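The complex appears here without one of its protein chains, the remainder shown in place.
Chains: A and B, in written order; residue numbering restarts at 1 for each.
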Amino acid sequence: MPAASTSVRHPTNPFATRHTRPGRLPPLDEAGRPRNLGGLLAAADRLPAAAIVGPHGTGKSTLLVALERMLAASGRSAGLFRVRRRRDGLLVLPAVWRAAAGSTLCIDSWERLGRLERGAARLVAGIRGCRLLVTSHRTGWPPTLVDTSGSLAVLTAVVGRLPDHGGLLTHEDLAVAFLRHAGNIRDSLDELYDRFEHRLRRS
Amino acid sequence: MTLALDPGRRQPVVLVHFSQADRCYEPEATLAVRYTVEGVEEGGVRAVERSVLWYTEGKGEEDLGVHFFERLSEPPAARSSAGEFACQLPAGPLSYEGLIVKIRWCIRIRLFFSGGRDFVSEHIFDVGHVPAAAFSGFS
Partner (left out) sequence: MRLPRFFAKKRGHRRTGSEVWGSVGEALFHAVLVVAGLAFGGLLVTGVAVPEWRMNHDFVEAEGTVIGKGLGRRVVPAGSRIDTTWQPGLLLRYETPTGEVESWAFRGPRDSERDRARARLEQVALGGQVTCWYDPAATERVVLERGYNWWMWALTLLLPGALLAFGGAGLWRSVARWGKSEERRAVARPGRGTRAAGPASAEHQACLPACDNLVNSPGTILRFRLPLESPENWTLLGFGLFAVLWNVVLVLLAVNAGLDLLGGRLDWLLLAVLVPFGLVGAAGIVVFVRGLVLTTAVGPTQLEISDHPLRPGGNYEVLLAQGGSGTFSRIELTLELEEQATFRQGTDTRTERAVVWSSSLGSWRGLQVAPGTRFEAGVSLRVPDTAMHSFITEHNAVNWRLVVRGQPLRWPAFARSFPVVVFPTPSRDPTP
């Protein structure tokens, strides 16, 4: 979907979902620089499975979406599976089973699966000869491919890639939001959305 | 804003003229639009889609409702560098500038080129006169 036409009467909030959802922004490292996706995929290819590990709101899903898109472009993706509820575990195994040998199935929120489902998915992936690329909040199996963490540099870089906020926000606003939400980039953007709306109506 | 084709390529420009100069329409009024397309090669466009739709923006996932849709794929209409269309707007939803939910009406002109690429131009207009919601909880 294209970004809306911006006009005085219809100012676009740069922190609206359409601008910040996973897939809209490039994944960034802790210094706020775009990640080397090719290098990450090359490293993932040397492992039967790999995990993107980090706390909430630090860009794991964003990075996974970007990597899956690269895999899809080269015909190596078996799809992206999002685990939203515990019972989604029943659907993971068919997804792994359908994955072609040599392809990579991306699973968002690996830790939400039960131990049995994780073990079964690992076993089936081994049998099918496909790779798993997952996001998780904790280390373990699969081995960690990359750690994500929120930093003020990341938040600043993210905001810099969003539509212009017209000077309604300052760097101090970003710092306050970042501190208030303990490094959670997603929640920080949420607060900045509200702050932008408030300043817009006051201006 | 429009979706770019290639960074180094000159972008098409779609100029739109609304029947209402202030782009503000009453519910159930007639929306009439004329547009011209500049910056495309002769015969480069193989199809054009014109649509009138509303979408939501804000903190929620986007929802979309298409009120009017027309696809021109036969020459010379598809390859023309200008066009016009009209439709009667519905009673709602009205345009709304809320805090976490906004409803926006727009027209979209989508150009399809040979090679499978497309280019879309979007132009917002208003339906109704609902004032913007006030903010009541932030410092």
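Remarks
Following the convention adopted for this analysis, a contact is a pair of C-beta atoms (placed from the backbone, for glycine too) under 8 Å apart; a residue touches a chain by one contact, two chains touch by 3 or more.
For clarity, every value in this text was computed on a predicted model and none was experimentally measured.
Across the whole complex, the hidden chain's contacts among the shown chains comprise A, B. Mapped onto subunit B, the interface with the missing chain covers residues 3, 5-6, 26-29, 49, 51, 53, 56, 58-67, 69, 71, 90-94, 96, 98-101, 103, 108, 110, 115-120, 128-131, 133-137. Residues of subunit A that touch the chain left out of the display are 1, 17, 21-24, 56-57, 60-61, 65, 68-69, 72-73, 75, 79-84, 88, 91-92, 94-95, 98, 108-109, 112, 135, 186.
The rule we apply is simple: only the chains that are shown with their structure count from here on.
In this assembly, the C-alpha centroid of subunit A lies 30 Å from the C-alpha centroid of subunit B. Against subunit A, in their complex, subunit B makes its touches with residues 1-3, 55, 57-62, 64, 97, 99-100, 102, 104, 106, 108, 120, 122-124, 126, 132, 134-135, 138.
Chain contact summary for the complex, subunit A toward subunit B: residues 1-7, 9-10, 12-13, 16-18, 21, 190, 193-195, 197-198, 201.
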